[in-house]
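Here it is: the structure, laid out below.
Omission of a single protein chain aside, the complex is shown with its protein chains in their original locations.
Chains: A, B and C, in written order; residue numbering restarts at 1 for each.
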Amino acid sequence: MNFGFTEEQEMLRDQVRRFMHEDCAMTTVREIVSAKPAFSPPLWKKMAELGWLGLIIPEEFGGVGLRWIDLTVVLEETARGLSPLPLVSNTLAAAALLRCGDAAQRQAWLPGLADGSCVATLALYDEPNWIDADAVTLAAGDGGLCGSKPYVPDAGSADLFVVAFRAGAEHNELKLALLERDTKGLSVTDQPIIDRTKPMGTLVLDNVSLDPDRVLTLAEADLTYLTDCGAVAVTAEMVGAADAALEITTSYAKERVQFGNLIGKYQGVKHRLADMYVDIESFRSLLYYAAWTVDDAPEELSRAVSLAKGYASDAFARIGIDAVQLHGAIGFTAEYDIQLYLKRSKWARPMFGDTDYHYDRVAELGGL
Amino acid sequence: MNFGFTEEQEMLRDQVRRFMHEDCAMTTVREIVSAKPAFSPPLWKKMAELGWLGLIIPEEFGGVGLRWIDLTVVLEETARGLSPLPLVSNTLAAAALLRCGDAAQRQAWLPGLADGSCVATLALYDEPNWIDADAVTLAAGDGGLCGSKPYVPDAGSADLFVVAFRAGAEHNELKLALLERDTKGLSVTDQPIIDRTKPMGTLVLDNVSLDPDRVLTLAEADLTYLTDCGAVAVTAEMVGAADAALEITTSYAKERVQFGNLIGKYQGVKHRLADMYVDIESFRSLLYYAAWTVDDAPEELSRAVSLAKGYASDAFARIGIDAVQLHGAIGFTAEYDIQLYLKRSKWARPMFGDTDYHYDRVAELGGL
Amino acid sequence: MDFEYTPEEQSFREEVRTFLKDNLPAPKERGPQFLKDWLTKVREKRWVGFSWPVEVGGGGGGLIEQSILKEEMALAKAPPLGTDMMGLAWVGPGIIQYGTEEQKQRFIPYILDSEGTFCTGYSEPNYGSDLASIQTKAVLTGDHYVVNGQKTWTTLAPWADWIILLTRTDFDVAVKHEGITCLLVDMKSDGVDVRPIENMAGDKHFAEIFFTDVKVPVNQRLGEEGKGWAVTVSALANERSSIGEVTQMFGKLDTLKELVKHTRKAGKPAREDPLVRRKLARFEAQIAAMKYNGLRYLTKQLNDEPLSSETSVNKLHRASLEIEMDDFAMELNGQAGLELNGGAHAIEGGKWTKAALNWPNVVIGGGTPNIQRNIIAERILGLPKDGSD
Partner (left out) sequence: MDFEYTPEEQSFREEVRTFLKDNLPAPKERGPQFLKDWLTKVREKRWVGFSWPVEVGGGGGGLIEQSILKEEMALAKAPPLGTDMMGLAWVGPGIIQYGTEEQKQRFIPYILDSEGTFCTGYSEPNYGSDLASIQTKAVLTGDHYVVNGQKTWTTLAPWADWIILLTRTDFDVAVKHEGITCLLVDMKSDGVDVRPIENMAGDKHFAEIFFTDVKVPVNQRLGEEGKGWAVTVSALANERSSIGEVTQMFGKLDTLKELVKHTRKAGKPAREDPLVRRKLARFEAQIAAMKYNGLRYLTKQLNDEPLSSETSVNKLHRASLEIEMDDFAMELNGQAGLELNGGAHAIEGGKWTKAALNWPNVVIGGGTPNIQRNIIAERILGLPKDGSD
């Protein structure tokens, strides 16, 4: 029983912090997201070299073969600096290949995901606020895939799209397709969203034919697993981003004077900051446990991640708003960074299920 | 357009305040509720003489013939001092007779209610948390009424029970029975509850025969009207009691020193008190409007009272808890009065519908 | 307690409605000339500056009629009665109360005829909420003041023609509320440098303003030298939440309900989720409370009873609703709620999403919620001050 990080994990954390500080500071982030697509090939290459892109990919496929709990260390720290790079998307695509692909498919694609030569992303649901097999509505017809796949994370920078689609009318007749960017009949439309560090797009599919080698099975349990992994990844990012928002706001409270006192001396400010700390500590602990279950106690993953993401979705949204509010007027200028965290909190809330979804599931798993 | 009280109403308010101060101070209240039944014949007589028992009863039946908005003035002030006397119950019984009784029934009973010789109460629903015609389950059989009528307010002191019962299987086949305390087959059991200033009891009915002269029609609209009147009365009491809780807590914050300062100087205390003020002001305004609609715009009563009671049920419950908490340890000693207001807040919450019930109704009336 | 209107009031309401029917075409039928004509017509009706004295060109109207006018205008979603929002809200009343005869003749028609607009120069970089501590300096030199300093968060500054400016003429005072002087400054004066600030929603509604040796004629001083705080307080007191505001919020609630009716959540109609229903009902209760609170305070004014700081109650409701209503719309729509204008799945052109980034305009601009709580705690409940003064 040891609910702490190993020395190696702490070294990994330091490494990511150094990278974010030296290579991906906020000015760089703002530069990256001001272009389309919001992506940086050199930083992606560096992340590949550091082993983060293949962190959870086994060594036999060119990865590092670590666990989800190690990944959370990386995600927490990249999100602290609001990294816009598609690490979560690439990792979830890898998770899909690992879980649903056959030996040949894994061997064909995973090395590229690990070495950064192929940026990948995963797109599951077609409904904006419904986590359910029925929410996969894109269907394969005689001519292949026809229609659109909306809400695809990092669609602008991805080379490979791992896309869920409906292979039959039954609730759970689902499959995954591997579609390369230059696939005939596929085009990508940008979806402008509130958080520019988390780009999103829609795939438009005009009779895209399905090569059997590029179709993976997707059982309902797989769909649940991948959604849960997505929730773990996003919650890890929420921990880092929320922590940064608290840190920025606390620093501000220690230097800003109003009515003759540091504002951090007023309980109206300090108690709100204390409550933020309580919430972040708490969803952090829930997240660490959930991340541990992915590899070590998968039967507990659903409940564990729903507790974490359910708590985090509400709490981080409140933290984002309050962090801006405690800054007063300066907090909502475009120039100041704190508002970027508010936008991130809005983005993170619905991703892979909001509080209502996850708490409903906790109730159900708890026998209600 | 005048959303204020008249000079007469302000005089009435002063009169009630004087009565509560001189005749029904908290020591008296504690004495009254330490006995069974928690009732005081001399104070009841005095309230009758002051005209409050027949405030909404027309002059032709011995009352004063005023309106519900006048009644709210009285209830706000009696509740400020947590009066345990059954003024609400007596008034609701009168409202039932006025709305549902025929000429003979009104003439027979209302003068006694107005002059204090007959303490009356109204009992509608048999389910503890369900406001609906179907929640009236006590049914008349061949032998009359048989079973029990629970949750009867002021059952211990009442001489007359106005009791809803089911006269047929259809949803809305309801009637009211007028049952005197000495009716054959009727007995009363005390229900010990959290707020001793608001006694409650169960009528046990053993083949109580129904005299046609003592049965009133009760259409579904009547049931709604009487429930809404009950909600208006209880919300008026909530305004007075919450206001007193705020006043007591504010005074305490102005005299209690901790860590070298008056606790009222800490924003953790003062902002909470400010929030209480905001809530009380707000449900007070909503209540005044709702009380006005009873007589002047009955078509708006349901929506108006649901906004008021919906707001008040949540807010007062929070105020009750926080008022005790802001006092620290002294606040939860039996000796100190503030805890009596917490108990009142718990009592008031479910009476004639809690926040969930009323907000559900607001949504429905608003077309959702 | 009486919510009925007198026959005179009713007929005034009818007059407003008839006017609106005759003069307010549907939005898409409004031509390029529409706004100009509209402003001329409402000015002819004397509805601009409705409650201002007739002598200065106002309507001389009563409080009830004014609330009827505002309510009907808001219900009809009519354009404002004049383009100079701040001039009409508090600069004009300030000039009427404290201005010289010359100032009244110069500025009141200017405001009423929508010839230009005022902005309000109160906040400074180091004194956002603590207005009395301002440092912008004005020195009397012959027949003009020379102003140096900086204002910030000045709403509408990028377009304003004039600014009502709080300056300090005396730094050697026992109480910081003294020594403050209020000036009316032409934004085209030499030495005024406006730098728009972009907010997180991408809008540039407000600006920093730098004043470098700006000359302001003495006759543009409003009120006495050193007594500018009184002018400000009286101006802020005019910044009341009105029935028009409440009507707008009921309107917004209606559009939110419509949105709910057309939204599916977790595969089912969102309207069936009790949490959604009860949250909308709670919004309605708060807005209705604002309405009846406002009517109670209006009644006090009608009875010439002094208004304390009760209006902070409605400001707190407004702040909570501003933050929550748009956010609720976003949350309801999940990922689609994240989309901005131009997105294929954006909800109503992304208007809720954009609005969810614009709440600080109201929530922080009008005094933060914590400031409002202090005002209630100290001025109404009589609790001790926690500030330095």
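Just so it is clear, contacts are C-beta pairs under 8 Å (C-beta built on N, C-alpha and C of every residue); 3 or more make two chains touch, one makes a residue touch a chain.
What you see is a predicted model; the values in this text were computed from it and never measured.
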item	value
Visible chains that the absent chain touches, using the contact criterion stated earlier	A, B, C
Option touching the unshown chain, where B:104, B:169 or B:334 are the choices	B:334
Option touching the unshown chain, where B:43, B:317 or B:362 are the choices	B:317
Full-complex contact with the absent chain, from B:3, B:225, B:289 or B:357	B:357
Contact residue for the chain not shown (choose from A:74, A:286, A:317 or A:330)	A:286
Touch residues of subunit C, complete complex, unshown partner	273-275, 278
Those residues of subunit A which, in the complete complex, touch the missing chain	1-6, 9, 69, 246, 250, 253-254, 261-262, 264-267, 269-271, 273-275, 277-278, 281-283, 285-286, 288-289, 291-292, 296-297, 306-308, 310-311, 355-356, 358-360, 362-363, 366-368
Residues of subunit B (touch criterion as defined above) contacting the omitted chain	127-132, 134-135, 150-151, 189, 191-195, 200, 202, 257-261, 266, 268-269, 317, 321, 324-325, 328-335, 339, 342-343, 346-347, 349-351, 354, 356-357, 360
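FYI, only the chains that are shown with their structure count from here on.
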item	value
Chain at maximum distance from subunit A, centres defined as averaged CA atoms	B
Separation of mean Cα positions, subunit B and subunit A [Å, integer]	53
Inter-chain centre distance, subunit A versus subunit C - centres from mean C-alpha coordinates, in Å	40
Set of subunit B residues in contact with two or more other chains	266-267, 269, 271
Residues of subunit C engaged with two or more neighbouring chains	370, 373, 386
